[in-house]
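Below you will find the structure I want to go over with you.
The other protein chains are all here in position, but one chain of the complex has been omitted.
Should a chain be cited, it is by its letter among A and B, assigned in written order, with residues numbered from 1 in that chain.
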Amino acid sequence: MKDVLERAVDKAMELGAEYADVRVQRTYSNTIRIVNGRVERTIPSVELTASIRVLKGTWGFSSLTSISETDLLEAVDKAFKTAKVGAERIPEPVKIKEVKPVEDKVRLGDIQDPREIPIEEKMEIIFECDKAARSIDARIVRTDYNYSDSVKEKYFCSSEGSYIEEIIPFTELRIVVVAREGEVIQQTIGRIAASAGQELMAYADPLEVSERLAQDAVKLLSAKSPPSGRYPVVVDNGITGLIALSTGLMTSAYFALMPESELGSFAGKLGQKVCSEAITLTDDPTSAGMPVIFHYDEEGIAAEPVNMIESGVLKTYIHSRETAYKFNAEPRGHSRAPNALFQPKPIVSNAIIKSSDLSFEELIEDVKEGIYLRGVVGATIGRIIQCTTMMGYRIVNGEIGEPLKGATFIVDASKDLFNVDAVANDFDVLPLRLIEGDKFYPVSGGGPHMKFKELKIGG
Amino acid sequence: MVEDIASVVRDLSSLYGVNSVVVLNSEGEKIYSWHRTEADQRRFQLSGKDIKDTFDINKEFIRLAGGDQLRNVILRGRENIAVIEQSGSVIVFAFTDMRANLALLLIRVRRVAENLAKRFGGALI
Partner (left out) sequence: MTDIFSIANRVLKIAEEEGADHCEVYIMNRNKTDYTFEVKAGKKTFNGISSTIRGIAIRAAKGGKLGFGYGSDFSEEALRFTIRSVLSVAEETQGFEGFTTPKTVSEVKGTYDDETANLSIEKAMELIDLFEDSIKGVNEDILILESSLRHCVISTVIVNTAGVEVEEKGTYIGIGTTLSVKGKEKITYPFNSSRRTMNSLDLEKLGETAANDVLRLTEKKSIETGDYEVILSPKVLAELLSYSFTTSLCADQVQAKLSVLEGKVGEKIASEKLTLYDDGTYEEGLYTTKFDDEGTPTQKTLLIEKGVLKGFLYDSITANIDNVESTGNCVRWEPPTWDVFFARSFSCRPRVWMSNLVIEPGSKKLDELVGEISKGLFLLNIFSGFTMSPSGDFNLPVVHGYIIEKGEITGAIKEATIQGNVFETLKGINAVGADIDIVIPDSTSGSLISPHIRLEKLKVISAD
């Protein structure tokens, strides 16, 4: 592999490129979907993706699904020509931040390789979870299990002498349980995901998660509808994670350079207060146990945790080599893409809001009349975050009160994030998927319970 | 009766990597045991009381730590995993090496324990 990739970048340099890199990714994956005890689909796949990036005044990018030398060299030609012609028509050449070349091989690690496990065993585990959820109560009308596992072999080679191999596993299970009584329908959603192999399904206890989701769905049937209006609101870790993710996306220099875009609100705001000082936001692709883990990003740069927001102040964007040059910052390994067919962009991996040392009880003790919201059923993110929660509770005089059905609320990042007055000391993570074109990649958001002085709830 | 228990336990004994399975009644007496090979049988030195005591100690342990119910006990060695789970008046113990699919093992231990408790319940004395 190394030889053919080196020949490709050498060709680019011979043609006159300033920089070139090649990415190759081979992904083995399995997806299984089981609905109401019936297999809806099981799909195995092996995908090979590759791409060449050439810098000659601007970027030329060529992607392919073959790694034969002929095809790779042809892709180099195309990418180089595209860059050269394009560069003639723009006023300013693109430049990238200098980095030191790296040679490294990152092995798979001590996991249960999903490629070695027969599909029947994976299906049996999901069948049992499905059965366990459905047998909780006769009012459970639908159980929907979406499972997938993958092992991705990544290769990176650059004209600066970098050569990196890394193997990344990923396993996830998304569970939806629907309960119904007459006209009332309630839904709960659980998500288990990690950069891990089959052992995740043991440690994350999907059986227990399934039973709990089913019990919650049934309880919600008799819960009261949430009120509408403005209230002090405490959100759980999943909702905090959603907000962390949405805010984290806005800290990407890629979006900050497009102020008119949905996620461009942080343009020109470096050094300024962008939210409450109770919020410190980090992106960390290296922390063990998180949904997204990688050692090297799509530009061959070692990944590091980055504090984007500290006590409410936007300290730094997250960068690619191109944006790092523009802002005179360091790229710290945050360039991502769903696979080698896509150009890398600086995007968060695990966006985490830092916990404090306040217990949950202390967090709610001053709330006379408020709402505690839990779980995310559906959401759209951007400068305006729209969220439908799974459930809620009233908070009365500092204590958790009656259970409520899920509520809808909107958080306007430019206003409501200044209304967070405290965060608790606990932590949990919500794994999610970011869609790009016809592919997606895993991301997560996490943090403690958070309290908003006031939020508008839609009911 | 032993044949009936054996057929329920086959769910576990047929799983790749499982070396020993023991079933106890509510008194902690072994009412069934299975070992994959003679060597496994010879190496096995746990009595029914050993297994029941371990489970009970951990029940108390969780309670004292501030938790509530013990679900199961999972012991990880370097080369092996031991699982103990109770359902009704039945306690099931399984011992495997690291090649076993742990996720599937946990699912099957639970299933076997529940099936035995349902089928034989009070009849296991």
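Observations
Everything that follows uses one rule, which is that contacts are C-beta pairs under 8 Å (C-beta built on N, C-alpha and C of every residue); 3 or more make two chains touch, one makes a residue touch a chain.
As the structure is a computational prediction, the values presented were derived from the model and not from experiment.
Across the entire complex, contacts from the unshown chain go to A. Residue A:Arg41 is the one among A:Lys2, A:Arg41 or A:Lys273 that touches the chain not shown.
Checked against the full complex, the one of A:Arg7, A:Lys78, A:Arg180 or A:Lys269 touching the unshown chain is A:Lys78. Residues 26, 28, 30, 39, 41-49, 51, 58-66, 71, 75, 78-79, 81-83, 85-87, 89-92, 94, 118-120, 257-260, 341, 343, 435, 437-438, 440 are the ones on chain A that touch the missing chain.
We adopt the following convention: only the chains that are shown with their structure count from here on.
Work out the mean CA point of chain A and of chain B, and you get 39 Å between them. Chain A meets chain B in the complex at residues 112, 117, 121, 124-125, 128, 198-202, 205-208.
Listing the residues of chain B that touch chain A in their complex gives 71, 101-107, 110-111.
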